[in-house]
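Every protein chain but one is kept in place in this view of the complex.
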Amino acid sequence: MAKMVELDQMEKHFRISKGMFDTSRQVVRAVDRVSFSIEEGEVVGLVGESGSGKTTLARVLLSLTKMTGGKAMIDGVDLSKATKKDLKKLHQEIAVVFQDPASNLNPRQTVESSIMRPMVIHGVPRSEARRKAKEVLDMVKMDQRYLDSYPHQLSGGQLQRIAIARALALSPKIMILDEPTSALDVSVQAQILNLLLDLQEKMHLTYLVITHDLNVIRYISDKIAVMYLGKLVEFGPTEEVTEHPKHPYTKGLMDAAPILDPRLRGRAKELMKGDPGSLINLGTGCRFYSRCKYATAECEKEDPKILNVGFGHQVSCVHPLQ
Amino acid sequence: MKETLLSLEHLSIDYKIKGGYLSAVHDVSMDLYPGEIFAVVGESGCGKSTVAHSIMRLLSGGNAKIEGKILFEGWDLRNYTEKEMEAVRGREIGMIFQNPLDSLNPVYTVGNQVSEAIMLDRVEKQEAMKRAIALFQDVKMPDAGERANSFPHELSGGMRQRVMIAMMLSRDPRLLIADEPTTALDVTIEAQILEIIKELKQTHNTAILMITHNFGLVAEAADKIAVMYAGEVVESGDVFEIFERPMHPYTKLLMQALPRKTKKEGRLQTIDGSVPRILDKKPGCRFANRCPYATETCRTQTPAVAQISETHRCRCFLAPDEIPSDRKGA
Amino acid sequence: MKGYLIKRVLQGILLIVAVSILVFSLLYMMPGNPVDMIVDRKVSLEKKAEIAHEMGYDQPLPQQYFRWVKGIVVEHDFGNSTRYKVPVADLLRDRIPRSLVLCGWSLLIEMVIALPIGLLCAIKKNSFFDRFTVVFTLILTAMPAFWLGALLILTFGVGLKVLPISGFKGPEYLILPVFALVSASIAGTIRLTKAEVLEVLNEKYVTTATAKGLPKRTVMFKHVLRNALIIVTVQVFMSIPWLISGAVVIEKIFDIPGMGGLLLNSIIVQDFPVVQAVLLIVAALTVVCNLASDIVIGILDPRIRISMGGGDK
Partner (left out) sequence: MNERGKAKETLQACLKNGEFMVGLLILASVFLVAIFSEQIAHYGYTEQLVGPKFQPPSAEFWFGTDELGRDVFSRVVAGTRITLWVAFIGATLELVLGVTVGLICGYFGNWVDRVFSFLTDLTWCIPGTILALAVVTLLGKGLTNSVIAISLVSWASYARPVRAKTMSLKNMAFVETGTAFGETAFSLMFRYILPNVVPSLIVMVSMSLPATILSTTTLSFLGLGSQAPSPDWGLALSKGIEYIIRAPWLSIFPGVALVYTVLGFNLLGEGLRDILDPHMKAQ
């Protein structure tokens, strides 16, 4: 299988200045030397708490912001060296659906023109675009009578379907789904998740799903990537990562996530102390150091290397769990 | 049998809107005992938050019409004067909210805001601050003494919610209403807050009324639950029983819609259609338009609440035996 | 807090410098030669050149600017009025206090009346009092200050003959002008106060304060008023330049020899040194007012105090 997305030591650092006359600048390492790859037709779930850099990573892939180091190959295009033409190609190949259904669509455009818009700017003739709009609306199981509706007339689930339809308009290869169901109710969430999976299987799409909901990730993804304060701490097949987490952070996250069965509430779990922390003023060494109960002096000093533990499972920890 | 602490009897709340009434809550009854966590779950707009706010008489705007009884230790709070309600709030019933940043006043230190509540019981200022710091330690706030002098925006989301809990615990109420207490928080912080709430129930015998849309939270912590749909409690009872043997079609479908498996094990259950806005109270089951088992009776008559076991109640014509328990919904 | 203050002060200075450059170039943006404005048409070219040299108008512009600024900063010398042929500073010395007295009293009275009314309207929204105030402020905002002044003169000066209508010879001469000035700007302050209190009343922390059992009065005074006060304070300071602006008109109607009247006359007769001086003083006053409001907000609102302070705390 071909590699659809390949990140090699990718970095996105922001500089923030402290004040108008304070020239010393702080560097926020929002995404710091992250390497992993997504194969064609795979669903990869990206989990992490607030400040983990998961959304920044997605924004880099969508070329909404420029990366500051490393390499990112998307379907054979090197993002850091992409020409205008390359970017145009990427705009067609990567589509995105964001979290908030209410703001995903332009409130002043009808459903039809929202869906047609990406095709129109990529040179698809209007009549063709109109036909395709009907087709993608069909694919997300929405009635054609909604074509003339405005977003404020639709429910959250319907809006999310239309956002997905628009994403499909240019027949993309990769879809980035940023918390696609977080704002939805359980019954609607199930509809959207099923729809996404059906589409993925039918069209052989590649998904990068960003979420903080581990139950959703467990359901939908083939592989899981776990980020903590800008670092990729663990990456591997879903079952491997959820059943045998190797990084203490992943373990903590799995323990903290509520399980949807009251009979399992007595299970052994270790709760992590403290807050996710801040990206500002990070020292050297493992970023999880202060919250990790296995931490040693070694962890404080050096940045942990990436270890391969078999089954395509990689972990970035000095003392991986057994 | 233990005395009920809070019991709602046929509580209905209608909002006056132009051209009629919007039925936000209809005929809700529930009993809450000391030392138990009672979760009210439901999707957005089902009226769960309205119920919580009405208990504290915190519904904003004067356009709500309330019927039924809100009995707290046997007294109907609806008959209390505003002055008497002030004595109930914080002292007898505390309440924490969804977004802890909005819920704290940005211009006062968190220590000030907690000790302000303590001082209502005629406690000296310094003593109140001392107690506030002790409370911060109780809710496991790191560097409690120092944090008391912080302003809300200087704290993380988890710490702010700890402040809210400390504030509402400060006068040792018998009941704590938690309205979506962890929705704005990260998973690891959610687990920490949940631990605190569970501990509270254990050490202080405080009853907790938890309002949430998060079934994970319910599964992890609740003793009893009430499932709400379109303003009504459709099913209530012991949490284990409801999760294992849901009776109401809505609860059943919801349980199968929860992502509890992997995609290899098949797709999730979905519920077609959408929640109706109840503008005029016509007879009929409010779930009938989405229910795969609905019959003509369901559309024309309002189902009564059936007592299935001592604790388990269900508002459905078909309960308890007419719905094949293993049949998948259409 | 210190960092925040320094930043604000520097920004203010930058603004004043920019204004001073603009004000200085005002003279040169006008058609014709600055000397032509001072002297008679009949004066010979040689004489003009001599005057130009004397006044430094033959020097490069930046040099002239610095000389001008130096004069103002070091010697408080704003040049000579071309009309009155006396130093501008002398003209201003008598007039500024009069304008300040007028504006000061207006501000004070406006706040004393507007704040309680705005608060009451918010608390008793949709009551008779609130509705009445809404209509009243609507009508008031539609009235230009000069017309209000005219009506006042008609009623109290001409009709009732109880108050003097022009000049500035004693406290009673202030009553009508202050009344007019307050009426012109009070509506906005009432509405802002009301809107601000209403917004705070809807904040979640007010619900929290009620939920923890605080009596209504405490909730109102400690949580609502205190927070609404932050924006209202800004309004107080921001309204000072407005008052000064309004004073131009009021001074004309009531014939008060203040700064506004001076500015107006100087503009009409193109007495540029005076115009420059007044503009500069008003700008400086505005910047100082803004700075003061920033400082007060900083004190009242810890979010700003700390976020802008570069980690003082």
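Each chain gets a letter, A, B and C, in the order it is written, and its residues are counted from 1.
The rule we apply is simple: a residue touches a chain if its C-beta (ideal position, glycine included) is under 8 Å from a C-beta of that chain, and two chains touch if they have at least 3 such contacts.
Since the structure is predicted, the reported quantities are computational estimates derived from the model, not experimental observations.
Touch, as defined at the top, links the missing chain to these shown chains in the whole complex: A, C. Across the entire complex, the residue among A:70, A:118, A:248 or A:285 in touch with the chain not shown is A:118. Across A:103, A:144 or A:171, the residue that sits in touch with the chain not pictured is A:103. Touch with the chain that is not drawn comes from one residue among C:176, C:192, C:224 or C:249, which is C:249. Touch with the chain omitted from the figure is made, among C:64, C:82, C:210 or C:286, by C:286. Checked against the full complex, the candidates A:7, A:44 or A:94 give a single residue touching the omitted chain, namely A:94.
For chain A, the residues in touch with the chain missing from this view are 62-64, 87-88, 91-92, 94-96, 98-100, 103-108, 110, 114, 117-118, 121-122, 148-150, 153, 163, 166, 170.
Residue positions on chain C in contact with the hidden chain: 14-16, 18-19, 22, 26, 29-30, 138-139, 141-147, 149-151, 153-154, 158, 241-242, 244-246, 248-249, 252-253, 263-264, 267-268, 270, 275, 278-279, 282-283, 286-287, in rising order.
Rule of thumb we're sticking to: only the chains that are shown with their structure count from here on.
Counting only chains that touch, the fewest steps needed to get from chain A to chain B is 1. Ranked by how far their CA centres sit from the centre of chain B, the chains are topped by C.
One finds 32 Å separating the Cα centroids of chain A and chain B. Chain C has its Cα centroid 53 Å from the Cα centroid of chain B. Contact residues on chain C toward chain B in their complex (touch as defined above): 202-205, 207-216, 222-223, 226-227, 230, 300-303, 306-307, 313.
Within the complex, the chain A residues that touch chain B are 49-50, 155, 157, 185-187, 189-191, 193-194, 197, 212-216, 218-220, 238-239, 252-253, 255-265, 269, 271-272, 274-276. For chain B in complex with chain C, the residues that touch the partner chain are 56, 58, 60, 82, 86-91, 94-95, 97, 99, 102-107, 116-117, 120, 151, 153-154, 164, 167-168, 170-171.
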